[in-house]
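Presented below is the structure to which this report refers.
A single protein chain has been omitted from the complex, and every remaining protein chain is retained in its original position.
Coming up: chain A.
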Amino acid sequence: MAYAYLFKYIIIGDTGVGKSCLLLQFTDKRFQPVHDLTIGVEFGARMITIDGKQIKLQIWDTAGQESFRSITRSYYRGAAGALLVYDITRRDTFNHLTTWLEDARQHSNSNMVIMLIGNKSDLESRREVKKEEGEAFAREHGLIFMETSAKTASNVEEAFINTAKEIYEKIQEGVFDINNEANGIKIGPQHAATNSTMGGSQGGQQAGGGCC
């Protein structure tokens, strides 16, 4: 499939917070109830549409276990977006965010968009971290924030897509150097062509809106 842009993402956060489940829900629309410890990293991909443009997301789901930390660090530099995940039912995973963030900031390119995710929002009765706390952390560190459930799929699409929107906006603003693939962004093979047709169809839509 032809795409206008390709974004590379990483998913990071403590073990068991639901990183692999989020990816699986996003790519396969499935939920995996048993914890299948990720060894190293696993790859997943999906196409999304933003602003009428096809965008390919290539996602590397990393292992949260401490012993894999040195391996997973290799993935920070080449990523355009990161989903930093904690588990709202386990405060320790929230407490570790600072460490994760420091690590990410140190090893990634400075423009990497980070989305903070409080996962397992379906387990309201076992909640240990208030939504407000997540919001406050995100505000303090300049991140986008969302609560998700990989189980019910609530906000999962949004989490991945909103991150892409942020990256897309940064591209429009000229913040990203899109010609340097090390930033985790690639322009699609038929980008120019796609662009012009997109412009046309948008114009058409406007005309349609006018006559209705």
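Definition applied: contacts are C-beta pairs under 8 Å (C-beta built on N, C-alpha and C of every residue); 3 or more make two chains touch, one makes a residue touch a chain; residues count from 1.
As a working rule, contacts and distances are computed from a predicted model.
Asker: UniProt name of the unshown chain, from "Exosome complex exonuclease RRP44", "Uu.00g085810.m01.CDS01", "Actin-related protein 6" or "General vesicular transport factor p115"?
Answerer: Of the names offered in "Exosome complex exonuclease RRP44", "Uu.00g085810.m01.CDS01", "Actin-related protein 6" or "General vesicular transport factor p115", the absent chain's UniProt record gives "General vesicular transport factor p115".
Asker: From the listed residues A:Tyr75, A:Phe94, A:Phe137 or A:Phe160, report the one that touches the chain absent from this view.
Answerer: The missing chain is touched by A:Tyr75.
Asker: What does the interface between chain A and the hidden chain look like in terms of residue numbers?
Answerer: Listed in rising order, the touching residues are 1, 8, 39-45, 56, 58, 60, 70-71, 73-75, 77-78, 107, 181.
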